[in-house]
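Every protein chain except one is present and positioned as in the full complex.
Chain IDs A, B and C follow the sequence of writing; residue 1 opens each chain.
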């Protein structure tokens, strides 16, 4: 418990940031039309690939002889990168439908 | 310039918080109907009275003999409190119009 | 532990602000939003009274005394003000918030000077900015109040080439700020001089802006007050001041822009002042003669109509004619006439102006039509009575690309069968432009103060 309170006091601004980001996430989405649900989900999924940043940081600091970390970390980078690149590309393809929509209507 | 960069590096989370709060402020307002402009302005005005928090902090720390600070600080509290209380009260009165609206329609 | 609890209370207060503003922006939840924001403020104030603890003087007598006085004055002022004078009140309140920020900065500067310690560039910059922004919000709001209340006229405070003067004052203020930052600590006398400069700039900033644009200006100054609260939050490293201030700053800015958009103008255009400059293109456009109508003829026309629509505008507010208007409405309804009111979003001088006035006269809500509803009902309306409206029924908005109101959605009153216009003269309205509607074949003018005209109409209708 003590540790929790200490965390609160030391990371106050972080807590504000978290709370406000959650609010912002809610606000941003709350009025999206149904047809955009799937592309939006896909785009958000691509963004969740930021976890790759962690894999890069990890690997950059890893001992050059520590093959366990190197191999698993590289695997992480591959998986994360598939999520990021594939995610944005799939979203783009989905949205191409809407481009068609625009020009013809 | 050096000081600016140092500030950036030391207050990174604060900067995120600022940027996200600005975004949130924009998002919150961007779809308000015209009739609510005046009450919303008035409500926001009441919130800007948070500056009174500063006046309270200042006065609580002020030397009990330092009459310059005590008098001007108390004046600040009075002005701030007028802003806060008057602001919320006026907003409430404006919005009472809408209550009438609701019950009859 | 208590400290953490209080820190979390602050956070809860900040979130209450966010959710409060969010709710304030939708009619169904606005009242709860206001309450929530007020609760957030209450939490923050109470938390500040006890935290941080430490062995400090506290001076609770001064603080509580000041809070009591401020609350009393604020409460009374808010509740005694006339509904129609609310924008003025908001403007004063906003100015006082700015003044509070100025006082804070001033006291901090003096303490630096007395202690003679150096504070660092960052602290000086933050203090100086708080003073500058707060001062502009203060004197600007006071002048806005005076203008709105009709105590000061634009011409009394505007100098020729005023915008050049404003640019000079702005440069001087910013220069003063930079200079202050180079002295660490600056002498208190110098700070006072800087403050005076900032106060003058605030006044001068608002001076050239047309009195009728004051709602926009108040919204802008409101976002300034928010910013000064945020910079003051940096002084005390206090997150709720920071976050609350920034929220108000951001939402105030957007609100200002939205208000300008609703009038089809740019913020820059408002700030430069002097609306209506190049607008006389069509004003001198002929020796057309407007048709007039006698009170008794108008009364007969309304009495035998199936449906009548009132279009209130700024003139209704000037004449304070809302109650008499409701009287005529009641008389007509008693005779089976279907009576509606068409509320244009920017009729009057503040958003919701007409709603406030008509609510005061107890006009029930279902009788009020918004722009779209009114425009679809107008083709089936027998008679339109325009009570002191002008720009909001100007057909130039649809067909004259050179007109300053071009592009603004207006009430298409010419779709109705007959139009009766109540105003005092052929003078233009807010935008300063002629209105071809007055020369329309369907239109007849009934000149005179709106209240008098409506009173006479009521008398005639009773005698029918």
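In this text, a residue touches a chain if its C-beta (ideal position, glycine included) is under 8 Å from a C-beta of that chain, and two chains touch if they have at least 3 such contacts.
Just so you know, these numbers come straight off a predicted model, no measurement behind them.
Asks: I'd like to know which visible chains would be in contact with the absent chain if the whole complex were considered.
Replies: It touches the following shown chains in the full complex: A, B.
Asks: In the complete complex, which positions of chain B touch the hidden chain?
Replies: 1-2, 4-5, 8-9, 12-13, 15-16, 19-20, 23, 27
Asks: Since one chain isn't shown, list which residues of chain A touch it in the complete complex.
Replies: Those residues of chain A that touch the unshown chain are 3, 7, 17-18, 21-26, 28-64, 68-70, 72-102, 104-105.
The definition used in the following text is that only the chains that are shown with their structure count from here on.
Asks: Nearest whole angstrom, what separates the Cα centre of chain B from the Cα centre of chain C?
Replies: 17
Asks: Just how far, in Å, is the C-alpha centre of chain C from the one of chain A?
Replies: Taking the average C-alpha coordinate of chain A and of chain C, the gap between them is 42 Å.
Asks: If I count partner chains per residue in chain C, which residues reach a count of at least 2?
Replies: Those would be 18, 22, 239, 243.
Asks: Spell out, as numbers or ranges, the residues of chain A touching 2 or more other chains.
Replies: 13, 16, 20, 23, 27
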